Structure formats: structure tokens, C-alpha cells
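As you look at this complex, bear in mind that one protein chain is not there, while each of the others sits in place.
A, B and C are the chain letters, set down in written order, and residue numbers restart from 1 in every chain.
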Amino acid sequence: MTFGEIVHLVINEQNLFIFFSTVAILSALGVVLNLSNTVYAALSLVVSMLALAGLFVMLNAEFVGVLQVMIYAGAIVVLFLFVVMLLNLRGGEMAADRQPFLKLVGAGIVIAATVKLTSLLGAARSNPSGIQKDWMPVGPEFGSVRDIGLVLYTDYLLLFQVSGILLLAGIVAAVILAKQKVD
Amino acid sequence: METSVLEFTAPELHFGTISPLLTVALGAVLLPIIEAYLSRRKSFLSRPVTRVWIGFMLSFISTIFLAIALMLTLGKLSVPQAEVAFNAAHPMIAMDGTAHFLIATILLSAIMTILVSGRYLADVGANYGEYYALVLASVLGMMLLAASTNMIMLFVSLELMSIPIYALAGFRRLSVRSNESAMKYFIIGSFASGLMLYGMALLYGATGSVGLAEIGTKFDPESVLHLLGAGLLLIGLTFKIAAVPFHQWAPDVYEGAPTTVSGFMATAVKVAAFGALFRVLSLALQPGIESLYGALWVIAALSMTVGNVMAMIQRNVKRMLAYSSIAHAGYLLIGLIVPGSGGYSAIMFYLLVYTFMTIGAFTVISVLAKDHEDKDQIDDLAGLSVLRPFLAFVMAVCMFSLAGIPPFAGFMAKFQLFKAAIQASTELGDSSLLWLAIIGVLNSAVSLYYYLRIPVVMYMRDPEREADPDSMAGFERLVLFVCAAAVFVLGIFPHDVFVIFWDVDVIAVVSEAARSMLP
Amino acid sequence: MPDVWHYQMVAAVLFMIGIMGVLVRRNVIVMFMCIELMLNAANLSLIAFSRLWGNLDGQIFVFMVIIVAAVEVAVGLAIIIALVRNRDTVNIEESSLLKW
Partner (left out) sequence: MVNDGHANDYLRLIPLFPLLGALISGIWLMFARKEWPRSIVILVACSAPIASFVVAFSQFLELATAKFPDGRFFIDNVYTWIGSHSFQAEMSFLFDPLSAVMVMVVTGVGSLIHIYSIGYMDDDHRDDKGFQRFFVYLNLFTFSMLMLVLGDNLLVLFVGWEGVGLCSYLLIGFWYLEDHNAMCGQKAFVVNRIGDFAFLIGIFILFWAFYQAGHPTIDFLEMKAHIGELTELTVPVPPWFATIGLAVPTWKLLTVAGLCFFVGACGKSAQLPLYVWLPDAMAGPTPVSALIHAATMVTAGVYMVCRMSFLYDHAPGALSTIAWVGGLTAFFAATIAITQKDIKKVLAYSTVSQLGYMFLAAGMASYSAAIFHLATHAFFKALLFLAAGSVILGMHHEQDMDKMGGLRRKMPMTHIVFLIGVLAIIGAPPLSGFFSKDEILLGAFLNHDVPGAKFLWGLALFTAGLTSFYMLRLYFRIFTGPTRASADVFSHVKEQPAVVVGPLVVLALLSVFAGGVMGFPDAYGQWLMSMPDSNSLRHFLSETVSTSEHHISLGQELGLAGLAVFVALVAAGLAAVLYFYRTELVPGLTKKLRHVHTVLLNKYYVDEFYHAVIIKPLIRMSDALLFRVVDQRIIDGAGVNGIAKLVRGIADNGIKFAQTGLAQTYVFVMLIGGVAFLAYLVGGI
């Protein structure tokens, strides 16, 4: 067994999938279960998103994977961290929960729904009913910047322009709400 | 690489089709620039630049943009067939009669909101020019939402509508209630969009396309995946119209938000979301519509009942109006369950009427605000007929109309809606619609209790405070007058509304518009 | 070889974790992060389906969702900042002036 074969044995698609998805789920749980420190929660979120970016790349979505790293991990979570540190708030959840019973029931429902949803999705595999069964064969360019660009600037041109206005509106809104002093 | 250049064919651009959208977009882009320009100057045309003056200028400019868009839309209303916007093979939006009518209603609501906002914002100490840019951006989102025929467009325009409104709800930055209102709306709203997005993902996975029409051709009501996706998508949209059980944000948000914004939220958002519901139900989910009716039936009945019952015990007018808007969402949902264009046209007429009466009521409350405080308790209205007779009159008219008392427009609107339901139920031999109409009528009777309390308090109780100096701005008078007049005119002559130069048969317009959307 | 439903199950689990977080956590910022998790889960689902069908609509959708998420975060954090300036808390249970 050559080194290359060992590498292929370990780093194959299946293992990568298991790795990335485990990391994504565990770090997502980290966001929810980390009660003490918001900064750690934000860092867990980054890890989860990076793992998701890995999954994206595995699914031939290179460009979106890169965006995921750049915008989500690089910008959004940084913004979260900024705010957490700016506000310098600790122990947001020190006081006793006002609705423990409700949350217990809610958590139970969510867990039950998770089980149900995953089993439904698993069942969809055996009974796809008109749904595409297997991966469609795609060219090597699928998901590349060029292909995305071609679709984005033709079919989705209007959408692209609207997203620009959305960003502008977001900037205006954020500025007016967060400015220290207006005048 | 050369091949790729050749592959690219520039899309055909039909700017004429979306000229109202372009006008509003232009306004949304230009207004922040104008605002920045004006506030940098010490004087403008030899006038000293003050905050109030800037606010007035910006509201004036944004009204002009909106009015131009409204004119363009009304001009298109007479050509009800769908026009191609950009790419026929991949339609993002359908500018048909329905879209134009709803867009016109949204623009009316926005114009009235902007006209009454200036003095109110100055009064509550939130007179920032960004307000107008945000309203325009949100209006653009609403217009797109009402016309979108593609899930991606639906999602993005929904967010373009919502995000500025989150900010507008928290626009009184120094008011704790406004902050809380924005925060709740934001958290719960984003949660709902998350649900909706996941539903869209499932629908996309099940059908392989994002266009609503193509989804409709492949939709399989037997498949769990399709139904889950459809259900989640509907949850996201019914959240926006505040239907039970996705309604609880509404009272809190309406109460805390600046009053003018509450009026805007209660009307324009609802109009746009109903536009999206029309398209989702009639295009994408048409094959599975039978299985959705039952669920929508329950939501409609619950919304009417919960909204009306909860409104009965409110002491705050804005909160009461919020619950009443939940109840009205329930009435409106009846029209969605009626198959064919009859229900849709009844909804569209109802939305128009609802816009006038709700904006009228919220405007009265906003006019009453004084010294950085909303006077929005029901007790604050005591003796208003003596203190401010005009306000009391408009408020009473709006309340009567909301309660559905003839001859006001609210009655005519409810009548159209229930008539459509009853007709459909006799045609189909399906008594469930009849029962829904009966629940609706019973609920209208219940609603009399709290709507009529307002005129009673205004006209029969003695004022508890001194008469205020009448500080109403001319725009506010104008809007109140227009609302009251519209409520009368649409109630008495819905077939002959006299609009400056020509008579409009509004009922015929809406039924024409509703037909244009259906394939 | 993982097929599309494996990816979907991962997405579903992530989505539900997000819902759970919104439901149980009281820190507004963490709730907000959990909403981002929900969006990400939906993104994963979209990307997987996009690959399944071999069309790019899903990827474009994700592109747009990322933009929307960025805007949402900017505005949401601004709202939280404004709230904290007035109330000095990020605990959502302490913001309950508006009720009944």
C-alpha cells in the first residue's frame, strides 16, 4: 500500500463528508450549548461555516464555497465578534429562565421533529416520486465563477440589481440605528 | 476562452415594463445622497437648513418619486395582460394586472405614510432623513414581492421589504419600546424567513426549479417533500400577514413602532404578502391546492376569532388595531380559499379599502402624539369630538368601516368577500366555505364591540384634558380627508369612483386584474 | 459514496439545531447566530439539490442568501446595539415591556 493509496483510503469522498458534517454539526451544537461565553459561540459558528464551505466544494460549488468562507466566516462572524466585544456584555443568561417548562417542551418537540424530518428525508431516497434519483452528470465548469457569472448576468440580472439596492438599504438602516450620535 | 465570450448573450432589457420599479429604485438610491448633500449645507437657496426643513424636503422628494411610480402603474393598470420583464424564458417577475393593482395600493399606502410622517417624526424626536430612503427601499421590495414569479426573487424581495421595516420599527432610537419592537420583529421575522428558505430549498429539491410556474407543473401533492416545502413556504408568507398562529409579533411590534410605521406595516406589508400568496398558491401549489385548503381554512378561522377576541380587551389603540389587523388577515384568507379569480378580486378590493381605513386610523393616533409621547391609550381619546372634531370624525368613520357597517367601504369589502365565499360554496356544493363565511360574519359582529367603543369614548365621554393647540400639518389633514372620503366613496359608489378625470369601476378593475394573473 | 439524502439529513440536523438555539438561548446575539445557522443549513440543502439536478439555480439562490444574510446581520446587530445602549442587556427575557 503506497502512501498515495493510504491517502486515498483516508481522504476519499465518504470520509470527507463524514468529517465535514461531523464538524459542522458538533460546532453548531457548540453555538447552542455554550452558555458561558458568547465569543466562543461565535468561534464555533466560524468552524461550522468553514465545514459547510468544505461540503459546498465537495458539491461542485467552488465559487459559493469561497463566498461562504469570505463573507460568512470572514465578514459576518467578525461582525458578530466586533459587536460582542464592543458591547462587552457578560453573562447575558445568568438570571433564572422565566419559562423553563416551555423550553423543555419546545426542546422535546424540536428533537422529535428532527427525528421525524430525517426519517422522512431518508424515506424520500427509497420513494423519490419524480425527484431526480442520482447526481446529474455535470461538466467540470459547473459551479465555477464563469458559469455562475453567465447565469447571474443573464437570467438573474434583475435579481442581481435588486441585491445591490438591498445592500444599500442595509447600510442606511445599520448606520441610522447604530450611530452613536445623530446630528 | 473565446467560446465563453460567444456564449454570453446579453439579456433583452424591457425597462418600460418595470418603469415604476425603476422610479422607486432610483428614489431609494438618490435619497441618501440628497440627504447627505442637504445636511452638509448651512443654507440652501438662501434658506437656513434645519432638520425640519430637510425632513420636509426629503418627504417631498420621495413623494414625487412615489407619485410618478403610481402614475406609471395606474397607466399600466388598463393593460392587464402580463408583460415580459427581462427574460421570457426565466421570468423573475410578472407585471400583470394583479401586480399593477397591488403595486398601486402599496404606493398609495407609502405616499400617505410619508406625507404624515414628517411632523410625527419631528414630534417624537426621530426626524432623520434616512427614514424616507428606507421606506422607498421597502416599497421596492414590496412591489417586487407582489409581482415575483420566482422563488429566489420572492425571497430576496421579501427580505428587501422586511429589513428596512425592521429598522423603521426601531426608528425611535431613544425609545426603549421602539427598540424592543424592532428587536422582536427582527428575531422572529428572521426566524420565519429561515423557515421559509428551508421550505423553498425543499421545493427546489423536489422539482429542480425555482420558477413558480415550473414548480406548478411538477408539483405532486402525494409527495411528502413537496408538501413539507409548500407548508414551510406558506408559514413564511402567513407570518408576514400576521395570521394565527404566526401572529404574536404583530401586537408587540405595532405598539412599539413609530405610529406611522405601524400603519405602513399593517397595510403595505399585508398587500405585498398577499400578492406573493396569490402567486404561490395559483402558480406553484395549484396541483396540491386541495390539500392546502383545509390548513388554510383553520388558519383563517383561527385568525378571525383570536384577533377579534384579543382585540376586545385591549386598552391601547395601536395594539387593538394590531389585533384587528390579525382578524382582517383572517377575513382576507377566506378569499384565498375561494377557487378561481372571484376570491382574489375580493381580496384585492378588500386590501385597497383596508389600506385607507387603517392608514386613517393610525394617522389619527400619530397626529395625537405630543411631547415625544404617543397618546395611544383608548382613554386618551376621551372627548376627542370636542377637542379635535375633525380627528374624531375621521377616526369614527374608520372604525365604522373597519367594523363593516354599511354604507362604509369596509362593509362593501366584506360583502364582496363573503359573497364570493358563499357563491363558491353553492357552486361547488362544499359547505366548508359557507361555514367559514358564517364564522366571518359572526366575528364581524363580535368586532363591533371594540370598534364602536372608540367612537363611544370619543363622542360620549368628557375630555380629561385641555384642548391642545391644533398642530396638524396640512399633509395630515389631506391624508385624513382622503382616507375618510375614500371610505365613503368606495362604500357607496364602488362602481363609479370618480378619479379626477374619469370614472373607475373599482370592482370591475379588480376582477379584471385578478383574472389576468390566472393562467 | 454519500448521496444527496445524506447531505439533506445533515442540513436538516443543522436546521433543527438552529431552531433549538432560537428557542432555548436567551442571549439575543446567540439567538441571532442560530438564525444564521438555519440559513446555512438551508444553503447546504440548496447546494446539494443544485448538484443533484445539475442546474445552477440553487447556487444562485445561495449567493443571494449570503447577501441577504450579510445585510440582515448588519441591520440586526445595529438593532441590538441600539437596544443595548438603552437597556444595557442582551437578555431577551428582559425586553418584555410590550405584552398582552
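We adopt the following convention: a contact is a pair of C-beta atoms (placed from the backbone, for glycine too) under 8 Å apart; a residue touches a chain by one contact, two chains touch by 3 or more.
Given the structure is predicted, the values throughout are model-derived calculations rather than measurements.
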Problem - Touch partners, limited to displayed chains, of the chain removed from view - result: A, B, C
Handout entry: Which residue of B:192, B:403 or B:424 touches the chain not shown here
Key = B:192
Practice task
Using the touch definition up top, pick the residue from B:35, B:130 or B:252 that touches the left-out chain.
Solution key: B:252
Completion exercise
Sole touch to the unshown chain from B:101, B:274, B:331 or B:393: residue B:393
Exercise for the section: Quickly run down the residues of chain C that touch the omitted chain. Expected result: 19, 22-24, 26, 92-93, 95-100
Exercise for the section: Could you please point out the chain A residues that touch the chain left off the display? Expected result: 98-99, 102-103, 105-106, 109-110, 113, 116, 120
Problem - On chain B, residues whose C-beta touches the chain left out of the figure - result: 183-184, 187-188, 191-192, 195, 224, 227-228, 230-232, 234-235, 239, 244-246, 248-249, 251-252, 291-292, 294-295, 298-299, 309-310, 312-313, 389-390, 393, 446, 449, 493, 495-496
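The rule is short, and it goes like this: only the chains that are shown with their structure count from here on.
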Practice task
Mind checking the centre-to-centre distance between chain B and chain C? Centres are C-alpha means, answer in whole Å.
Solution key: 26
Practice task
Would you mind pulling out the distance in Å between where the CA atoms of chain A average out and where those of chain B do?
Solution key: 32
Handout entry: Centre-to-centre distance between chain C and chain A (centres being mean Cα positions), rounded to whole Å
Key = 8
Fill in the blank from the handout: For chain A, residue numbers touching 2 or more other chains are 117, 121, 124, 132, 156, 159, 163, 166, 169-170, 173-175, 177
Handout entry: Two or more partner chains touched - positions in chain C
Key = 4, 8, 18-19, 28, 32, 48, 50, 52-53, 57, 60, 64, 67-68, 71-72, 75, 78-80, 82
Exercise for the section: Sort out for me which residues of chain C touch chain B in the complex. Expected result: 4, 8, 11, 15, 18-19, 22, 28, 31-32, 35, 38-39, 41-42, 45-46, 48-50, 52-53, 55, 57-58, 60-61, 64-65, 67-68, 71-72, 75-76, 78-80, 82-83, 85-87, 92, 95-99
Handout entry: Residue ranges of chain B in contact with chain C within the complex
Key = 151-152, 155-156, 159, 163, 166-167, 170, 173-177, 179-184, 186-187, 190-191, 194-195, 197-198, 200-202, 204-205, 208-210, 251-253, 255-256
Handout entry: Partner chain A, residues of chain C touching it in the complex
Key = 1-10, 12-14, 16-21, 23-30, 32-34, 36-37, 40, 43-44, 47-48, 50-54, 56-57, 59-60, 62-64, 66-75, 77-82, 84, 89-91, 93-94
